[in-house]
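Encoded as structure tokens, the structure appears first; notes follow it.
Complex shown without one protein chain; remaining protein chains in place.
A and B label the chains in the order they appear, each numbered from 1.
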Amino acid sequence: MLTRENTVNLVLALLLLVAPLAANAFGQPFYVTLATRIAILALAALGLNLALGLGGLVSFGHAAFFGIGGYAAGILSSHALSYEPMIFGLPGTVQMPVIWIVAVIAAGLVALAIGAISLRTSGVYFIMITLAFAQMVYYFAISWPAYGGEDGLSILVRNQFPGLNTMKPLSFFLVCYVVLLAGIGLFALIRASRFGTALQAARQNETRVATVGIHPYRIRLTGFVISAMITALAGALYADLNRFVSPSMLSWHMSGELIVLIILGGTGRLFGPVAGAALYVAFEFALGGLTERWQFFLGLILLGVVLFARGGLLGLLAGKAKHG
Amino acid sequence: MTIALALEQLLNGIQLGVMLFLMAAGLTLIFGVMGLINLAHGSLYMVGAFACAAVAAWTGSFWLGLIASLACAAAAGAIVELAVIRRLYDRDHLDQVLATFALILIFSEGTRWLFGDFPLYLDIPALLQGVVTLPGDASYPVYRLAIIAVGALIALGLYLLIGKTRLGMRIRAGESDREMIGALGVDIRTLYTLVFALGSALAGLAGALVGALQSVQVGMGEPVLILAFVVIVIGGIGSIKGALYGALLVGVTDTLGRFLLPQFLALFVDPSQAGMIGGAMASMLIYVVMAVILAVKPRGLFPPAHA
Partner (left out) sequence: MVEPVLQIDNLVKAFGALRATDGVSIDLRPGEIHALIGPNGAGKSTLIHQICGTVRPDSGTIRFAGEDIGALNTAERAQKGLGRTFQVSSLAPEFSALRNVMLAVQAKQGSSFGFFRPVMRDRSLVDPAMAILERVGLADRARLPAAELSHGERRQLEIAMALALQSKAFLLDEPMAGMGPEGSKRLTGFLDALRREAPILLVEHDMDAVFALADRISVLVYGKVIATGTVDEIRSNPTVRTAYLGDHA
């Protein structure tokens, strides 16, 4: 059934595909890169939306997972290019699929540890603790000089995807776009599944979930880990987009921005992160062209959205969220 | 390693702890009374530092700068409370986080607009320059000792304010029962603005005091803010006492960790390696301490009874 929200979603998905195709046809690769940035940020926010939107877990530390994904791409490719083995004598790689798997597993393990401790608490404690742990990862990256420390790590040649020339902006965009769509599909499946039911119910009413015999802690921890994995995948792509990874990917500003993307788009909505990322990148591009101090205006806009327009863009376009 | 060096590091740790206490006390008070998580607290720290540096440069007096820092931070806090924060008390934590995150962007970019991209510098006042000799032939800057003294005075002052005055009584009533305090006829909106301005003034003072030790620049409040979060999570959110103990624990652990860990590792591996690994480990130390404390006491060392 084509509800109003589905229509809006479909339009968003098509726009995000058609715009860069057109830009490419008119020889404007810059806009293709802009669309790639939207797709990747949307994927990162989509991951966070699983924890935050479905599970009600306000993680202020998802930059940690975004950055871990980025560093997975940077570290693996730097070892592959220098032919220096990593620990246990494993070789590096420039193959994106392998990098993605490593990124997702690494972030999943870290999320398991951070989540296991943070989810013992709730409310503001959870917000501050996730923030603190992300900051721990950030400081570790800064003070560990092997992979560039504060200066970050360059990816000399963008990593490869079998059968494509990823150095072409459009090819790399298509990789990111397909991964984003896959992520959205996964999110939709999870939201409608047994696990998604329990995760959302734990947000709406924790006592109720425990009273039917489901452990909210296990559900939330699983949700937190999956959420981190998706965000890490986006991080790996982001590093490849910029061909550079640095501690700024791990910074708390990044965590804040990911939450901002979700709120701009609409919390818990399937295409909220896409709408939010598109809006954010558009602001950045439009305002950034006018003034160096564009974040001042971003702050004002964000304040306005929080105080007066809590449904975000999808709330405006598609009305209130509906649940099964 | 000499006793003198260890003593110096210990004092540095206490001094950091005192700074963190000034930040954490405001944060925890605001959360305890109004139930608000304020990310923009670091911006008020920055406002204090800039006010102090600008006024000190203009008048040539650090002391006038210090007064300006208190006044500006308190005023900025009160304005922000009236314009934005009071709309957030009934909202969920997510909205509070986002709105105060937006405030950070506005404060940071606004400050860059006013003062440009270059850092300001603030000199230690003549009265507090120089060093004192400590037992074991260590010498230690007077200014840092003065900061410790100020922190101790503020801690005492807060203890008296909250324990012994009418305002303190209202604050305590507000913490335990918001409706009761309304019924008592206390103007709760004014009380909230006052508490917020008080917390802001403490943050501004901390910023001004630290401004003379390092450069005054945009973003300087953020690392301190996050350490202050660690402090109040360890201490128990809403507890001033917890903020004090938490701040000293974090300050001393962090400083001594950076000092001792590389030396300790140097006993096992070669010095350059030890410096690198030790430095990286030390930067994570307080978070490990936080994790351990939370594993044992999820609501911190001194959880407020009512929460």
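Just so we're on the same page, a contact is a pair of C-beta atoms (placed from the backbone, for glycine too) under 8 Å apart; a residue touches a chain by one contact, two chains touch by 3 or more.
If you're wondering where the values come from, they're calculated on a predicted model, not measured in any experiment.
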### Contact set of the excluded chain (shown chains only)
A
### Task
Based on the whole complex, identify which of A:90, A:156 or A:192 touches the chain you can't see.
A:192
### Message
Under the stated touch rule, tell me which residues of chain A contact the chain that is not displayed.
### Response
189-190, 192-198, 200-201, 204-205, 207-216, 219, 222, 323-324
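Here is the rule we go by: only the chains that are shown with their structure count from here on.
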## Note on the structure
Taking each chain's centre as the mean of its CA atoms, chain A sits from chain B at a distance in Å of 31
### Message
Under the stated contact criterion, what part of chain A meets chain B in this complex?
### Response
52, 58, 60, 117, 120-121, 123-125, 127-129, 131-133, 135-136, 139-140, 142-145, 252, 256, 259-260, 263, 267, 293, 295-296, 298-300, 302-303, 306-307, 310
### Task
Using the touch rule from the top, collect the residues of chain B that touch chain A in their complex.
31, 37, 39, 84, 87, 93-95, 97-99, 101-106, 108-110, 112-113, 222, 226, 229-230, 232-233, 237, 276, 279-280, 282-284, 287-288, 290-291, 294-295, 298-299
